[in-house]
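Left out: one protein chain. Kept in place: all the others.
Which chain is which? They are A, B and C, in the order written, and residues in each are numbered from 1.
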Amino acid sequence: MEIRKNETQLVCIAKFIAKEGEVDQLIKNLHSLIPITMQEGGCIRYELNQCIDEPNRITFIEKWYDQVTFDAHCNKPYIVEFFNDGKPHHVKEFEVTLHKELLP
Amino acid sequence: MEIRKNETQLVCIAKFIAKEGEVDQLIKNLHSLIPITMQEGGCIRYELNQCIDEPNRITFIEKWYDQVTFDAHCNKPYIVEFFNDGKPHHVKEFEVTLHKELLP
Amino acid sequence: MEIRKNETQLVCIAKFIAKEGEVDQLIKNLHSLIPITMQEGGCIRYELNQCIDEPNRITFIEKWYDQVTFDAHCNKPYIVEFFNDGKPHHVKEFEVTLHKELLP
Partner (left out) sequence: MEIRKNETQLVCIAKFIAKEGEVDQLIKNLHSLIPITMQEGGCIRYELNQCIDEPNRITFIEKWYDQVTFDAHCNKPYIVEFFNDGKPHHVKEFEVTLHKELLP
């Protein structure tokens, strides 16, 4: 069977490791981005998760309509502000990866 | 609290009541639309359901990026063919409703 | 190809037609159920929608882990209270249907 790919949409996995003692504030900052981001038309999924074995590891699982709407998201003032201000205070490691879904 | 609406995306509920004896063929026809539709970039959700108490009632629950991608879907040859050919044979009642999601 | 069904999970479509002039209050009541319901372990999806052409038509699209967790939801005090109190005030028509998903 041929593996079909969703060529338009983007899946984003954004992993943050909080600095010692900063995870609650990091969660609060990231969580506050959810309602405003979900109003962006291109936002298909925007779910915040905390790792069970490693509670300082916080991961957004995101799905976006396309590269354009994802880029627009990254340039929203609330996202820019988090990366300029919240992230340097609370985050010691950060990884973002972009993916294409291989459909069922 | 203000109720925020997703102004871009469309939620579509498409209900089909199969003619007597036609539900298996209707399901087969509708099910065959899933893999090809999920490759459309605007398709966020395309899930087929069978009513438990009324097994002739088959419902697609759909979410689309916007009106343009939904309209493009409706004009795909496989959808047009279903409505021209499969639907008259197998369906006795049909209702489609479009919705805006009221976000959490 | 065989059509496979999710035999465990339940899809619920709950349609409410608001009485004239009551839709805003109905939406407010239903919307307030979202955060508390999403904390129920069996809740897989709980999305509120407003029909575009018929704004008095409000629909919950729900997915539950199984019949037991759905029944538990229906017996939660906040749901019982809505059906005893909010629904008679604001709703003139109500239909709930339960479905099994036919998997991709």
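Rule of thumb we're sticking to: contacts are C-beta pairs under 8 Å (C-beta built on N, C-alpha and C of every residue); 3 or more make two chains touch, one makes a residue touch a chain.
Since this is a predicted model, take the numbers as computed values, not measurements.
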Going by the contact rule already stated, which one of A:E47, A:D71 or A:D85 would touch the omitted chain in the full complex? A:E47
Positions on subunit A contacted by the hidden chain, ascending: 1, 3, 5, 11, 13, 27-28, 31, 34-35, 38, 47-54, 57, 59, 61, 97-102, 104
Contact set of subunit C toward the excluded chain (per top definition): 4, 6-9, 35, 38-39, 41-42, 44, 65-66, 103-104
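Quick note on the criterion: only the chains that are shown with their structure count from here on.
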Given a C-alpha superposition of subunit B onto subunit C, how large is the rotation in degrees, taken in steps of 5? 180
In angstrom, rounded to a whole number, how far apart do the mean CA points of subunit A and subunit C lie? 28
Take the average of all CA coordinates in subunit B, do the same for subunit C, and state the distance between these two points in whole angstrom. 19
Listed in rising order, subunit B residues that touch 2 or more other chains are 35, 38, 104
